[in-house]
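Some notes on the structure that comes next.
For this view, one protein chain was removed and the others were kept in their places.
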Amino acid sequence: MNRLSLSQAFIFLLRRDLTLVFRNRGELANPLLFFVMVITLFPLAIGAIPELLARIAPGIIWVAALLAAMLSLDSVFRSDFEDGSLEQLLLSAHPMPVLVLAKVCAHWLVTGLPLLLMAPVLAEMLGMASEAQGILLLTILIGTPVLSLIGSIGVALTIGLRKGGIILSLLVLPLYVPVLIFAASAIDGAGAGFDVSPQINMLLAFLFLSVSLSPWATSAALKMSMS
Amino acid sequence: MFLWFHKFGSPPHFYRIAGKWLPWLGVTFGLLLIAGLYGGLIYAPADYQQGESFRIIYIHVPAAWMSLFVYMVMAFCGVVIIVWRMKLAEVVLISSAPIGASFTFLALATGSLWGKPMWGAWWVWDARLTSELILLFLYLGVIGLHSAIDDKRIASRAVAILAIVGVVNIPIIHYSVEWWNTLHQGPTVTKFDKPSIDMRMLIPLLIMALAFKIYYVMALFQSCRAELLRRERNSKWVEELSGSN
Amino acid sequence: MSDATLLQINNLSCIRDDRVLFEHLSLSLAGGQMLLVEGHNGSGKTSLLRILTGLKLADEGDILWNGVSITKLTADYYEQINYVGHHDGVKRELTCLENLRLVQAMGKPADMDLDDALEAVNLYRYGDTPVSNLSAGQKRRLALARLLVAESTLWILDEPFTSLDKKSMASFETMFEQHLQNQGMIVMTSHHQIDMPESNLLRLDLSA
Partner (left out) sequence: MSEFLNMGGYAVYVWSSYGLAALILWLNWYLPRRQHQQLLQQNKRRRHGTGE
């Protein structure tokens, strides 16, 4: 028998990770619930003033998405690290960055994508202008994979630590700043009726940059963490 | 060239050389500092708009420059660590982090001290201050990660990766923040570094910048020597060192 | 496999938190030979094995595979080795068969039917059982089944007989002998008494 081709290996690992998640269905909803709850807290904290909420809705939704993405990150490599599957992946004959990309894709499909489905509901609850809602979805679609990709570097660096959680946020959040700026401003701009293609193009550029660079950094960091 | 690099990179050799250079660096720094202070505090005329308060830039601007410069040095060390696994680069990287963080903090604090009389508030979301704040977080991440990992050789590789990732992101973060700033506040905010600065103001600034750079090398050597002793305390050269004293 | 297949350890040193685990270690292993690494707890057995896999970097020295450093070979070397460490490296949520399929997908599949492999480690009945329902010994056997389904020359085994009973130990010893007869190589640690022919067995004691 022959070794799997690279794309076959990629798809195999992606499917394996999805299978694993569906056999642990209980955890599937957690990041989404977190996302919804954080957003619910804002009207409670600052008062349910429609104009104010509509004004800050893009910011709230994006900050909540950012936190949800960050908190769910730990599960990308955690179980593989604990049961020894990760060292077997590192010793695989396939290039590690490709395998990392497969795992991050799977992770995004189960944590990032649900946010996309929930966002219109939340946008409506916060009274966001309907012109802005399409752009909101677009920014989440392009932006959350970037968060997963950058975040995976941080997880890989801290996976071996007993108290990795806090330090992970310290490492990852500053790197999320550009995505946050451009995504929130695109939604703002769309609400005010401006052309937001520059912001969307920037987000796309971030996506391409992080797809091509971050898997290398993540696999280097995983190698470091396993040694 | 490579041989020299290799020899310079050996811990005992660097330890000795750094010890020899330290006094000279100290003297150079002292002279530059006196010149810079004289130039900045006395020789340079007061700014026609900001009055005497502009003299804070002789601390603020060199500190801000150094905060970026030190991070570049760290990222360079990161590449050397990943590619050549050189011990000295590990020591330089981690010794640089607190110094760089200090410069960043100094830039932030002096920016705030300058902003109070100028803007009437201790903090405004000015592009440079915001970037410096994020840079400070990046430094704290490096320091935090290094101290969280017990095995120092593994910790060095971890911060090497982090520094490289950080340096790729710094320009992106910087321009994002700049862009965000013009979007929300308009370009009316007075900037420190005006393109047309008086020569009598500029020269002391450059002297101070040079003094800070020399200071960085001096503080770096000092703290590298301590770090080398700590890491290599069981090696032969350290034992010989304590024997000869 | 030709006779040229050779694993060389050159002047290897490993230092952990100031403590020298081993220093200037040199030896070589040819096809058909087995290296048994011995030593008390904390003498660096696991570290040596992990350095051999390339997961861990040595503080000094080099590992050569057919004369080429493994740090240069990476994927070409990984294709030649199989590692079973302290952790079983199997997913509890997946069934035995799914786990073995994953092993094949990530490595170089051997010409062995997965059912036959399960039969060989006496797990045939459990093919569709999730691993979470298996006992510790059964999980260990499943972990060792990776040696059969992914083709490799060098087996690196860290305490392979943990939680195994006498009977399964004996059957794995037969499997190891088979591998050596096919000019394979084994590097392993074990607290258990190994009942294998001494003729092609090398011993390395790290506590000395």
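Descriptive notes on the structure:
Just so it is clear, A, B and C label the chains in written order, and each chain counts residues from 1 on its own.
Just so it is clear, contacts are C-beta pairs under 8 Å (C-beta built on N, C-alpha and C of every residue); 3 or more make two chains touch, one makes a residue touch a chain.
The model shown is predicted, which means the values in this text are computed figures rather than measured ones.
Of the chains on view, those touched by the hidden chain across the whole complex are B.
The chain not shown here is touched by just one of B:L88, B:L106 or B:L135, and that residue is B:L106. By the touch definition given at the top, chain B reaches the unshown chain through residues 41-42, 46, 51-53, 55-56, 59-60, 63, 95, 98-99, 102, 105-106, 109-110, 113-114, 116-117, 215, 218-219, 222-223, 225-226, 229-230, 233, 238-239, 241-243, 245.
The rule is short, and it goes like this: only the chains that are shown with their structure count from here on.
By number of C-beta pairs in contact, chains A-C lead all other pairings. Central chain assignment: A. Criterion: smallest distance from chain C-alpha mean to the mean of all protein C-alpha atoms.
The centroid of the Cα atoms in chain B and the matching centroid in chain C are 48 Å apart. As a whole-number value, the distance joining the C-alpha centres of chain A and chain C reads 37 Å.
Residue positions 227 of chain A are each in touch with at least two other chains.
Taken residue by residue, chain C touches two or more other chains at 57, whereas all remaining positions touch fewer. By the touch criterion given at the top, residues 1-4, 8-9, 12-13, 16, 19-20, 23-24, 79, 82-85, 87-95, 99, 223, 226-227 of chain A touch chain C in their complex.
By the touch criterion given at the top, residues 85, 150-151, 153, 233-234 of chain B touch chain C in their complex. Taken in their complex, chain C has these residues touching chain B: 16-18, 57, 59.
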